[in-house]
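Encoded as structure tokens, the structure appears first; notes follow it.
As you look at this complex, bear in mind that one protein chain is not there, while each of the others sits in place.
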Amino acid sequence: MTTTRSRPGPEQPSEEPRIPDPIALDAMATAAPRQEFFGFDIVPPPDRPPQTEREMEVYTLGDGEMLVNMGPQHPSTHGVMRLVLKVRGEVVIDIDPVLGYLHRGIEKLCEEATYTTVLTYVDPMDYMSAMHNEHAPAIAFEKLYGIKAPPRAEYIRALVVELNRVFSHGLMMGFLALDIGGLTPILYGFINRDEVVEMLAAISGQRMLFNFFRVGGVNFDTNDEFMSRLGRWRANVLDTIEMNEKILTENEIFRARTRGMGTLSGKQAIDLGVSGPNLRASGVPFDVRKAHPYCIYDQLEFDVITQPEGDTYARYMQRVAELKQSIHLIDQIVDKMPHGPVQAQVPGIIRPRPGRAYAAIESPRGLYSVYAISDGGPNPYRFRMRDPSFISLQSMPKLLPGHLIADTMAIMASLDPIMGGVDK
Amino acid sequence: MGHLRRPRTGAALLGRRRALSAPAAAGPLVRLLSDRLADAASDLWTDEDTVEIQVPRDKIVDSLRTLRDDADFGFFFLADAAAVDYGVGNWFEVVYHLYSDRHPTWLRVRVKVDRENPVTPTITSLWEGAMFHEREMYDMMGIVFEGNRDLRRIYMSPDYRSFPQRKDFLLPDDAADSAAAGNRPLERPETWDLSKLEDAAAHRDEPGGPV
Amino acid sequence: MAITTPPKTDEPIVIPDAAGDDPLLSEFGMEAHPQGGFHGLLEVIPTRADYILDLIRANSLWPLLSGLSCCAIEMMSTATPVNDMDRFGMFPFRASPRQADVLIVAGTLTTKMAGPLVRLWAQMPEPKWCVAMGTCTTSGGRFKRSYSVVQGVDRVMPVDVYVPGCPPRPEGLIYGMMKLQELVKQRRGQWATYADRGPELRSWEGDVR
Partner (left out) sequence: MDPAVVETLLGIVRFVAATTLLLLLTVPTAFIVGQMELKVLAQMQLRYGPNRVGPWGMFQSAVHGFKMLAKEDLTPDRADVPTFTLAPWMVFMAAAMSMLVIPFAPGLVAFDSEISVIYFFAIIGLSVVGMLVAGWASYNKYSLLGGLRSAAQMVSYEIPLTLSIVGVVVLTGSLSFTQIVEWQLDHGWAIVWQLIGFPIFFIAAAAEINRTPFDMVEADSEIVAGPFTEYSGMRFGFFYFAEYVALFIMCAILVTLFFGGWLAPWPLPAQLDGFAGTVYGLFWFFLKTYFFVVVAIWVRATLPRVRVDQLMGMAWKGLLPLALVNLFVTAAVVLIFNL
């Protein structure tokens, strides 16, 4: 598809492809003699030889099949992801997720940053759960440096992390509804989210990318504004969730659209590396908070919730259940919170001894882990993040075939990928 | 090119002595490892919640299969697969983190990969979920996974020519230096010489090869 | 009420017109303004059809539903009940660039995304405006040194309003959009100059790596 401009720009003398992008390759390919079908050309495969078997498989079109390109700008690809759907009519046959439209090289930048500033670089990764993004590196660096955060700091960490999980899951309900066509739940979800982020802004100073964690503690102690906002929010949070649940959970259309869609068995999910709520919705009780308790989760009472079905509706219900569980956890944390300092004595520039550390946490999207290697210098020698939504996305080619184009978006929204984390 | 610095090689890491100070919790796993994987696992090392072994490249698939399928190990979940570059003249390392509900520790499996000829077998036959991990390692480090059906670049464009997370791929120093670089990709010519990767290309049948 | 754009020179330019001498206009208390146009009682009546058009455009800015990364969440938050952008006529986020007026570039622009984003911009019909939201889009922000980040969206497309912040608060975006409304009313937006600039100055279209 080319666009009509009033005056075309000058041809740039170019010795190499200007836009190194498959879309550009598609555009170049349209100049080639095209196959026609009803006046529509079938999008030819990229005009470079397919590099792999799998690429050959996806881009070779059979009789009556066509490729539909969704993204990188599409209203419901949750950011800038590109899905190449091979469809016959409206039925999806195969799918090739193309990632990297938001690849910002965070790992590389972190290797050049000091241990303290790494925590600012990881914030925008999974931007719906910035607190979790900081949590895992903080734990890993504390392991490397050999210190422990004071108890009150650990409780504050758990508190803000669970608050973050509440609004992340709450927005997931809204995004799922939006992709199915419901306009309102996302707006109700944002009411809850705005209350929580303002609360977290009161304690951290930033509204979205909080930069709240420090190696050996947290940046600030709780303050009056935070606690009063927390109390007000806690008083009516169940009502705001109830509003959304009334619209969605028992809605016949919503259930018809989500039940039995994109079913993932537990074995398949483990095989594909799916983790977090998506895995638990398939019946596998794997929660890092229970499996390898970090922070203070061994002192809190909670059960690992699972759903047996493994379909889109189960993933939705899993989120709703975990959201309520998080509120329950927040109550416990506030009750048990001890007094004391919130930060250990740590120098400005940390130089841990050479070593390796692995820290995994349960983010709203699953197992989020950090593998950090120190060579004794002021910045990590290698800093590796495993983002759950990146790995969850590779279940798409397993989930989608056989469903309709309309279900593509519902199933993807139920996996709840966040492109900032997927592309790093 | 004044802003280019000497690439880091991780020299400080290489001479490090590994102490075996197994916490009590890791005991059964350590015994199991030295019992059933004695021929493959070496360099056993533990810290408070991780047990670490090193496995030679040709035994990695079998070792991981044992770890996954043996009921006593039960490492059914591949938590992470990452690559580490130890600098020019040294080696790459592929690191797998595994989770088991039988043991209270993570298991870290390290595989040394030749830096001149970075080829290692794929583990997508064990966990299909390793696919994106391996594609990412290929994209960022240039490690070729033999037998992987879909080894394409995943983040960078298909015609990108260097591997950004290698230690000899240098970022510009700071903002002052990069004005001229503008929106050009920050590939450095010295990283473009990938003739040493040609051997790696020979391992793959696809046209174009890994470069 | 801005009738014309004030010229940038210091000395006032007297635009010759007959308003001062017009007995009819004088009767209504109108007199010629040194910088052109009239001012006085009749000023409440817009004297140019263009101005009505600009008012209409300024009050109906449909953003393109296109978020790149973190800022997209705050952009959506701007449209939600707490900070209701719909009050200013900016709500129906259009999914198709053909029906959008404003491209809010919300989030880090990477080299891989630059091509598609410029295509989106080219697909939008004139008149169109671009708002760079967040530090990443204005300069690359915290990822400026990265190997895959475009250091400011203005390297690939014209920008009318920059909204700083990482990410900006929703109020910040609304303020930026209101600044854009002012630009639109005064015809100082990019699209006005864009049409006059001629093809040789539009090299940004191909200058994407």
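Per-chain numbering from 1; labels A, B and C assigned in written order.
Heads up, the rule we're going with is that a residue touches a chain if its C-beta (ideal position, glycine included) is under 8 Å from a C-beta of that chain, and two chains touch if they have at least 3 such contacts.
The structure presented is a predicted model; accordingly, all values stated were derived computationally and were not measured.
**Q** Under the definition given at the start, what are the shown partners of the omitted chain?
**A** Looking at the complete complex, the unshown chain comes into contact with A, C.
**Q** Looking beyond the chains shown, say which of A:61, A:147, A:187 or A:305 touches the absent one.
**A** A:187
**Q** What residues on subunit A make contact with the chain left out of this view?
**A** Given the touch definition above, subunit A has residues 1-4, 39-40, 66, 68-69, 74-76, 90, 177-184, 187-188, 191, 247-248, 251, 253-254, 256-257, 404-409 touching the missing chain.
**Q** Even though one chain is hidden, which residues of subunit C still touch it in the full complex?
**A** Residue positions of subunit C that touch the missing chain: 53, 56-57, 59-60, 62, 65, 80-81, 84, 86-89, 91-92, 94-96, 98-99, 101, 123, 125-127.
Here is the rule we use: only the chains that are shown with their structure count from here on.
**Q** Specify the chain most distant from subunit A by Cα centroid.
**A** Relative to subunit A, the chain whose C-alpha centre sits farthest away is C.
**Q** Approximately how many whole Å separate the CA-defined centres of subunit B and subunit C?
**A** Subunit B and subunit C have C-alpha centres separated by 48 Å.
**Q** Please set out, as single numbers or ranges, the residues of subunit A touching at least two other chains.
**A** 20-21, 100, 103, 105, 108-109, 112, 423
**Q** Could you check subunit B for residues that touch two or more other chains and list them?
**A** Those would be 155-157, 164, 169, 171.
**Q** Using the touch definition up top, name the residues of subunit B that touch subunit A in the complex.
**A** Those in contact with subunit A are residues 8, 10-13, 16, 47-50, 52, 76-80, 82, 84-85, 95, 97, 99, 101, 104, 106, 108, 127-133, 136, 140, 148-160, 164-165, 169, 171, 206-208.
**Q** So in the complex, which bits of subunit A are touching subunit B?
**A** 17, 20-22, 25, 46, 48-55, 99-100, 103, 105, 107-109, 112, 143, 270-275, 286, 291-292, 354-358, 360, 367, 369, 371, 373, 375-377, 381-382, 384, 386, 390-391, 393-394, 423-424
**Q** Considering only the defined contacts, which subunit C positions touch subunit B in the complex?
**A** Checking each residue of subunit C against subunit B gives 111-112, 114, 144-148, 150-151, 155-156, 207-209.
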